[in-house]
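Shown here: the complex without one of its protein chains, the others still in place.
Up next, subunit A:
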Amino acid sequence: MSAVLAVADHRRGELRDVSFELLTAGRELADDLDGELHVAVIGGDVESFADKLDRDGVDVVHTVDEGEEFNHDVYVQAVEALCGEIDATAILAPNSVNGLDYAPAVANGLSIPLVTDAVALEYEDGLEVTREMYGSKVETTVEVDADRFFVTIRSGEWPATEDRGDASLEPFEFDLDESAVGSRVTGFEEVGEGDVDISDADVLVSIGRGIEEEENLEIVEALADALDATLAASRPVVDNGWLPKNRQVGQSGKVVTPEVYIAVGISGAVQHVAGMKGAKTIVAINTDPNAPIFDIADYGIVDDLFEVVPELTEQFS
């Protein structure tokens, strides 16, 4: 019988939400393959994680009691050993920072193809993966011509599996080759603490790459002042050092849920959207009518921000 092996993500004692989305994707693929869904949780409090991962559709949860936190060498060895043990047809993992830190190594080591950042999966005679290219401007389907494969899935694309299950819980032991562990996590740091907490704001004016130059920030600052709003930004603005990290909204920044989010010159890359899609009302101002930000916006203006923003500021002054 075919087996799908889904590898959960956790950090600092918490399973990450995408792990429960992974269960849904894994169950669907296992159904297509007429097979079982096996889930692996590696490191940390594996007993408690396994209990939480015992959800509807999961056949077996394998606990690998090795270390407290993610270490890619341990993950690589554990996943490869477990994959051999259960003869997995498919390995699934989140397309997270840690997922991308071991999935390519496992796929390379097992000589199986890897497809990253999947937004949909279908298996009939073979695997077909839907993914985006060119900064989300196009979707593509990729056919995988192989009997076994590794796929990483994008968070937010599958619903989380919530209902309890009746999986068997099985500790998995393997001989860790300590000499092959060549990296050591020495700590974690929270970044972006500062005077302003954008996750507390009711109204955010957020600025993106469209602002072009640091000097141009003034016009957005003026709008934020006029609206009594807090200024936030997408990644490129922070990368350029124009605003501090504590203003960054997105996957690697803060998750915000304001009443009103005004996205100015932000295209709406998936990493940004992950941080702000929970806003109650989303307004987008962008010159590109096809920018993905308009897919989630409630109100939009397709025009040059340098024309629109001063006019809008004027309305509130």
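By our rule, a contact is a pair of C-beta atoms (placed from the backbone, for glycine too) under 8 Å apart; a residue touches a chain by one contact, two chains touch by 3 or more; residues count from 1.
The criterion applied here is as follows: contacts and distances are computed from a predicted model.
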Options "ABC transporter permease", "CRISPR-associated endoribonuclease Cas2", "Electron transfer flavoprotein beta subunit" or "Pyruvate synthase subunit PorA": UniProt name of the undisplayed chain: "Electron transfer flavoprotein beta subunit"
Chain not shown: contacting residue from A:Phe20, A:Phe49 or A:Tyr102: A:Tyr102
Touching residues (missing chain, whole complex) on subunit A: 11-12, 16, 70, 72, 76, 95-98, 100-105, 107-109, 111, 113-117, 128, 131-146, 149, 182-192, 203, 226-229, 235-236, 238-241, 245, 248, 251-255, 259-260, 281, 283-284, 287-290, 294-304, 307-308, 311-312, 314-316
